[in-house]
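Reading through the structure tokens given below for one structure.
For this view, one protein chain was removed and the others were kept in their places.
And now, chain A:
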Amino acid sequence: MAASDVKLLGASPSPYVNRVQIALNLKSIDFEFLEETFGAKSELLLKSNPIHKKIPVMIHNDKPICESLIIVQYIDEVWTSGPTILPSDPYDRAMARFWAAFVDDKWYPALKELRMAEGEEAKTAALEKLMEMMTLWEDAFAKCGKGKGFFGGECIGYLDIAFGSFLGWLRVTEEMGEIKLIDEAKTPGLAGWAERFCSHEAVKGVIPETEKLIELAKMFQARAKAQSQN
């Protein structure tokens, strides 16, 4: 299929965009990556996603699809040759969807809460909440992966993509907060999985280096502070 048939509007530091990149890579789909400039939304983005005005937006044969997890499901349903992303069994699919939604609805907000927490009390509370969730993830990995290397079993799948795309920002939170969220001792399953995921062919080169994300995090923090002081 010609590269121009598939366009991805996004920015590499966005884990939501990374989800789509990994899904496209997994299916060996050629696409044009239109990088958005931070702080200035392009005409194409505003036209393609008028409701949320957010990335990622995938444009396939001139039709826009929005919301990262919806895009990943769309990719799985359109490109049916090659590896499947969602599991084939309906119960496994439901588990994958449940935990993928958990990333967006609970886990990532908790991660952001920890990064933004000010004062010892707030930081301790935020960390406790997040550590409880990491235990849930370790259990989920055992249940969904069924003893194999990925949440999807032997191959990376929907939940690996949904959660794994956030490993960059997870590492940022660990380094900046001097904490360990994924620990070989406490969460051995996740530790092994994280390494396997990041070195996977479809993932290599997608998630930016932690140092680069830390620079961005510091810039966001500085901006937020400046804005709140005005």
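Just so it is clear, contacts are C-beta pairs under 8 Å (C-beta built on N, C-alpha and C of every residue); 3 or more make two chains touch, one makes a residue touch a chain; residues count from 1.
The definition used in the following text is that contacts and distances are computed from a predicted model.
Colleague: Out of "Phospholipid-transporting ATPase", "Probable glutathione S-transferase", "Proteasome subunit beta" or "DNA repair protein RAD51 homolog 3", what name does the UniProt record list for the absent chain?
Modeller: Looking only at the record, the undisplayed chain corresponds to "Probable glutathione S-transferase".
Colleague: Determine which one of A:Gln21, A:Ser48, A:Gln73 or A:Thr173 touches the chain that has been left out.
Modeller: Candidates A:Gln21, A:Ser48, A:Gln73 or A:Thr173; residue touching the omitted chain: A:Gln73.
Colleague: Can you list, in ascending order, the chain A residues touching the missing chain?
Modeller: 51, 60, 63, 65-67, 70-71, 73-74, 77-78, 90-91, 93-94, 97-98, 101-102, 136
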